[in-house]
Structures are given as structure tokens and as C-alpha cells.
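Remarks on the structure that follows.
A protein chain is absent from this complex, but the other protein chains hold their places.
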Amino acid sequence: METLDQIFVLAKHWLVARVPEPLAWLATILLSIGPLITVFASCFAITTIVERKALGRIQNRFGPNRVGPFGLLQPLADGLKMLIKEDLVPAQADKVVHLLAPFALVVPAWLTFSVLPFGRNMTVIDLDAGLLFFFAVGASSELAVFMAGWSSRNKYALMGAMRGIAQMISYEVPLVLSTVAVVMSVGSLSLPSIVEAQSAYVFGMPTWHVFTPWGLSGFILFLIAGAAEANRAPFDLPEAESEIIAGYLTEYSGFKYALFFMGEYLGLFAITGMGITLFLGGWTAPVSFLATTPSWFWFFAKFGAIIALFIWVRGTVPRLRMDQLMKFAWKFLVPLTLVNLVVAAFWHFSGTWQFPGAIFARWLLGAGFIGGAYVTLGRALHTNQFPPRVYAYAE
Amino acid sequence: MRMLSDIPIAFLMIAAVTLVSAVCAMSLRNLVHCGLCLVLTFVGLAATYLHLSAEFVGFAQVLVYVGAVAILIVFTILLTRNAEVTLSPVSQSSLVGLGIAIAVCGSLVLPLVTSPSLRRLPAQSLAPDAQVQRIGEKLMAQYVIPLEALALVLTAAMIGAVVIAMRDDPERNDPSPSPQNQKDTGSVSNSPAGTALNSSSSTSSSQRP
Partner (left out) sequence: MTPLHYYLIFAALLFSVGLAGALMRRNAILVLIGIELMLNAANLNFIAFWRYSPTANELVGLMFVLFSIGIAAAEAAVGLAIIISIYRHHRSTQLQHVDRLKG
């Protein structure tokens, strides 16, 4: 079991030992990056076909079923089609920026994976400030969106980019604030040590952060803000096809479009991996008697579950309007994450309570506080008086 | 003749990229290109901080400058309709500015090159103990008053920026479809980004030829 758990680490060490000494550093780097790219590129392919199938079922149709058995080779066909398509660049476009934009999106997306722990001892680099690195690198995707939208010389592309940047800036605040509660509780920014802090078991049950009142609400807030940060439905306004064609992707075709597509999915994967690491115990098993099973298996099991949740949400929740989007971020999510910080502090300091049933009292108080804030904010922001819609350019 | 290993190749590469992009950021004709070159300069500086084993500051630099300041700058460029303007070339009077800058550069670099006491290596060859935990403890103990002051400054700047950039006379400026809605979003989003969004949605249809 121990060997199976560490099989990838051992394989890497065995391979590095076969390489001559002066090149060992290069082998280490390649053997860390190579599997990472292979695994998540195949995750990307699998997710696209699963998503199209699942969305088809939700919308009462078949989804792709022509290429290969059950249409399972569809990603391959799509990839081939993208590669051999002509790469169109608008005549007025800013050629250099137009070319650089997809790379500016994909490269940071890959970089964010380097700090995620995929299993025991399976982190590419264990940075002391790993969480900060994740958000710092993730923040640069806004710039790629701007570059794509501006360089296309297309008003829909520009509007999509403006929407995208405004949305990303707004939802980055609740995203980071909801992770601060975890950092407060663990006392470290290093992701492996955050997982270690959740690896204990009490009465056979794991001590994941999601099983605390602040962790539960923090996880939900993180997923909502993360979906917006990754431009997922119902927050996919930057590329809302029924409003502004395809947003900043309008003037992209062929391989560059495929890169953008991949960058968006990689962003979603990174957010999912981060959510698992922070709140769902990373690679730890859900019950103690399974603790000897391979750690990487649990990471990818949770990963698949969260991706399935995102697909389900995409199939069921309608898209927001732009002003609703902004209002939701600044008036609802940000105050709730701040309250969540207070609840996390309460949970931390009430850890010394000794009387019988203290755990229930702590749960009740914590959940009551965050729930009260939720109800109060919801009531305060809910108005039935929508102003009449004015169609300024349609009359 | 020095040994090849004495030449700090990594540093020289980072410095060259940073300086070239800084010069581009200050000299290109298209303002958006200037903004994008500025981003490259910030990333190069962050790399220099990492090279100096200041991890936390390097990441903070990327987060604040690339993620916030650069985005603000390009938003402002778009908002002030500067994206399409190609700027006038350097005029006669600005040669005075160039002269001043060269004089400052000379007076800074000359002492640096000639001073022998600056040709030193780090006092401790190992990286200093700049763990995030120690930075946090310092911030919360020794530097807690500056930290609180900085929090006040940032709050004041945020409110100030919103107040300055907010439209003070909505009836004069543009034929906005729903002024109620516009004002609402502008006050919510707490940054010029929110204001930018409003104006963009109402003006960008006329922005392109």
C-alpha cells in the first residue's frame, strides 16, 4: 500500500537516478512538469466530452455520439479540427498582442498547478508562500483577457474584455477573503502543510475544514467566486453568446482559439484543485479505515466530483445580468466572507471550551452567526421593484 | 579576464529584459503598448526579487502591480480614449528633460561604479530567514502601527478614488439609458473598474469607426 501510494514519487526517483549526474536537475524538472501537463491535458479532453454529454442529457438531447464508440473520440476530432483550421487575424488587429494573448492566458494557468499537492509528497514545488503564488499568477489572466479583447478591434470583443476584467477584479476579493479563513486557522500559506493540518481523524471521521461552520460557508463562497473567476456559467457574461457573440474570443480561430479554450478549463481545474486542498482535505481519505489507500486517488476522485458539480450548475442555472453580477459580488459575497472570517476566529478561540456538548454549542453559534448574516443580507438586498427595462438602442 | 562563471548570467538576462521593457513603456507611441510593456517591467522586477531570495515580496509585487495597478492603468487608457491616439513625437523642450535624466543617471551610476565598498557579496551566503510566518509575526508585533496606518490610507484612497472618479453631474454628460442603474453600479464596485464598465457599455459602441 505504501508503495502504491508513493509509486509516482518512487518512479521519478528511479528514473532520475538513471540519468547522468550533470543532467539530474534537468531530469527532475522534466519529470515533474511532463506528467503534470499530460495528466491535466487529458483531464481537459475528458472534461470536454463529459460536459457535452451531460449538458446534452440535461437539455434532453444526445450530445456528441458520432466519433468513435459513444462519441468518446470527439475531443480528438475537435483537436484535429482546431489544428488544421485557418488562423484568421482581422486586418485591423494589433497582430503582436493578438498573438500573445492566448499564451498570456495558458502559461499562468499551467504555472498555478505547480504548487498544488496532488498526493502525499506529490507537489512540484512546495513554496513557503504557495497560496500567494497561486493568486498572484492567477491574477495575470485578467491581462490576457484584456489583450485579447483590445487587440481584436471588435466592439464585442472589447465589451467582453471589459466585462471579463470587471468581473475578475470583483470576484477576486471574495475568493481571496474566503481562503484567508483557512490561512488563519492553519497558520501557513504552504499548501502541503494546509493539507497536513486536515489529515487527522476524530472517531473515524476526517477533520476537513468543510466540517466546520466557517469551512462549510467558506467552501460554498469559494466555489461561487471561483466559478466567476474561471468565467464559468452562470457567470460566463464575458463570452455570453446570446449577447455579445463570443466576447473576447470573437476574433479568434484555429489553434489560438483552442489555446483560449484550454486556458479557461485549466483555470477551472486550478480553482477546483485549490478548493479541494483548502476545504476538502486535499489528498486525505474521507474515512479513517481507507487512510492507507493511495492519496492521489482521493485527490482525483474529489476533483472529478467537483467538476461534475460545475457541469451540473452550468446545465441548470441561468446567466446573470451585468448589474446583478456586480451587486452580487460587492453587496453580498464580500460582506459574507468578512462575517466568515469572524466566525473562523470564534471557532478558533472557542476551541478551549470544555463543558459537555461544547462542540454543539460552537456549531450552533457559528452557523447561527453566518446564517443570520446570510438571511439579513438577502432580505436587505431583495427588492421587488425592478425599474422598467429600457432598450436604448433597439427602438 | 574573469572566469565565465563569475558573470551573473541570470541576473543580466532579467535586468536586460526589465530595462528594455521599461524603455519601451516610456517611449512607444501607442499607450496600450506602453501599459503592456510596463507589465513586463513589473514581472522582471518580481523575478529580480526572487533572485534576491525575497519570495514573499516578489509574489506580492506580481499580485499588486500586475493584478491591480497595470489593470487600472489600461482601464484608464481605454476610458480616456487614448487607445487609438498615436502620440505626438518628442518635442524640442522635452530634450531638456532628457538632459536632466541623463545627468541624474550619470551622477547615480558613476559613484556606484567607482565605490569599492559596494562591490561586496552578501554578508550571509545562505538566504535570510524570510519565512512568511516571520513576516507575519513582524507585521503583527513590531510593525503593527504602520500596518494599521496603511489600512487607513488604503481605505481613504479607495473612497477618494471613487468620489473623484464618480460622475458628479449625470444629467449633463451622456444619454445613459438608466441613470438609476448606472449610479448604483458605480458606487458598488469600489474601484474605477466599476465606473469604467459603465462608461464602456454606453460609449464603446461609438468608440470604433
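For reference, chains read A and B in written order, and residue numbers begin at 1 within each chain.
Rule of thumb we're sticking to: contacts are C-beta pairs under 8 Å (C-beta built on N, C-alpha and C of every residue); 3 or more make two chains touch, one makes a residue touch a chain.
The shown structure was predicted, so the numbers you read here are calculated from the model rather than taken from an experiment.
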item: Chains in view that touch the one left out, judged over the entire complex; value: B
item: Where the unshown chain meets subunit B, residue by residue; value: 8, 11, 15, 18-19, 22-23, 25-27, 31, 34-35, 38, 41-42, 45, 48-49, 51-54, 56-57, 60-61, 64-65, 68-69, 72-73, 75-77, 79-82, 87-88, 90-91, 94, 96-98, 100-102, 104-105, 108-109, 112-113, 115, 118-125, 128-130, 134-135, 138-139, 143, 146, 150, 153-154, 156-158, 160-162, 164-165, 167, 173, 191-192, 195
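In this section, only the chains that are shown with their structure count from here on.
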item: Interchain centroid distance [CA atoms averaged], subunit A/subunit B, Å; value: 27
item: Subunit A residues within the subunit B interface of the complex; value: 94, 97, 127-129, 132-133, 135-137, 139-140, 142-143, 146-147, 150, 153-155, 158-159, 162-163, 165-166, 169-170, 172, 187-190, 322-323, 326-327, 330-331, 387, 390-393
item: Contact set on subunit B toward subunit A in their complex; value: 32-33, 36, 39, 55-56, 59-60, 62-63, 66-68, 70-71, 74-75, 78, 83, 131-133, 175, 177-178, 180-181, 184-185, 188-191, 193-194, 196-197, 200-201, 204-205, 207-208
